[in-house]
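What follows is chain A.
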Amino acid sequence: MERLADLLLLLVLLFGFLILGTTRLTTCIRAVAVQGGLLGLLPLVLRPQWSVHTLGLAAGTILVKAIVLPWFLIWAIREAAVRREVEPRVGYVASLVLGILAVAVAGAVAVRLPVPGEHPVLLVTTSLACVIMGLQVLATRAKALIQVVGYLMLENGIYVFGLTSLDRVPFLVEVGVLLDVFVGVFIMGIVVFHINREFDSLDSARLTELRD
Partner candidate 1 sequence: MLPGVAAKTKAVLTGRRGAPLMQLYWDLFRLVRKGAVYSTTTTWIFRLAPVAGLVTPLLALGLLPLDGRHALFGFTGDFVGFAALLALGRFTLVLAALDTGSSFEGMGASRDATFASLVEPALFLSFVVLALASGQLSLEGMLGGTQALPWGAAAPALAMAAASLFFVLLTEASRMPVDDPATHLELTMIHEVTVLDHSGPDLALLLYGAALRMALFAALLVGVLASRGRLPGPAALGLLVAGLLTVAVAVGVVESSMARFRLSRVPQFLVAASVLASLGAILQLLS
Partner candidate 2 sequence: MLLLALFLVPALGAAGAFARGTRHGGWLVWVAAIHLILVATAWWSPPAAVLDGWLALDPLGLVVLSVVSLLFFVVATYAVGYLRCERTGRGFASWLLAFLATASLVAVSHHLALLWVGMEGTTLALAPLIFQRRDRRSLEAVWKYLVLSSVGIALALLGTFFLSTAQGELSPGVRPLVLEDLVAHAALLHPVWLKAAFVFLLVGYGTKLGLAPMHTWKPDTYGEAPALVGGLMAGGLTSCAFLGIARVTEVAVAAGLGQFVQPPLVIFGLLSLTVAAAFVVGQTDVKRLLAYSSVEHVGLLVLGLGLGGVGVYGSVLHLVNNAVVKGLLFLAVGNAVLVVGPAATAFPSSGGGVLRAVPVSGILLLLGLFAVTGSPPFGMFLSEFTIVRAAWAGGHPWIAGAVLALLAVIFIGVGAMMLGMLYGPVASSGPRARESAWLVAGPAALVVAALALGIAIPGPLQQLLARAATALGGSAP
């Protein structure tokens, strides 16, 4: 089971790199969707004795992160008829290098951090790396939609860390968290949609009217 968990986490990281590296918007969204799906599987792997809690969590996660939100974002792209390129502020190669650095830092921190209970080191590494990558995407990508993707990555990373305290964060809270993420991204999507209608571009770099 350990190996399986590591494998999943590795995949999560790889898809993270895919998001950093790809030139196509839809690819980003698909990648983050797959990430969500993998995260949904993780609890089942980490807690072999499946309980209602883990099952529900897995189901909810997969439903929200792997199906509904990606579908919604894709819909937004189609409606908004956005040009498909990512248009990064930092080049692809550079972002990939930064990603590697992120993983390195995360690993370095993770081995030092005293995580209670028996958890694969890769778990903490992945979560921190995802957080950093998410922030990186948020800060370096021009298009509003990709920033949503970055936010999702950030959330995924945090979610992974949440798994370390899976058995103490109660189900209700998990659901609440999921719900909040869902509504948040949903509203973001709507705003993105309107932005596109107004500015006929999703380039959030154009949103510099309000300033001092």
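Basis for inclusion: all candidates are chains of the complex that A comes from, given by their letters.
Simple rule for what comes next: a residue touches a chain if its C-beta (ideal position, glycine included) is under 8 Å from a C-beta of that chain, and two chains touch if they have at least 3 such contacts; residues count from 1.
Given the structure is predicted, the values throughout are model-derived calculations rather than measurements.
Engineer: For chain A, which of the options 1 or 2 is its touching partner in this complex?
Structural biologist: Touching partner of chain A: 2.
Engineer: Could you please specify the touching residues of chain A with respect to candidate 2 in the complex?
Structural biologist: 113-117, 131, 135, 138, 144, 147, 151, 154-155, 158, 161-162, 164-165, 168-169, 172-173, 176-177, 179-180, 183-184, 187-188, 191-192, 194-195, 198-199, 204, 207-210, 212
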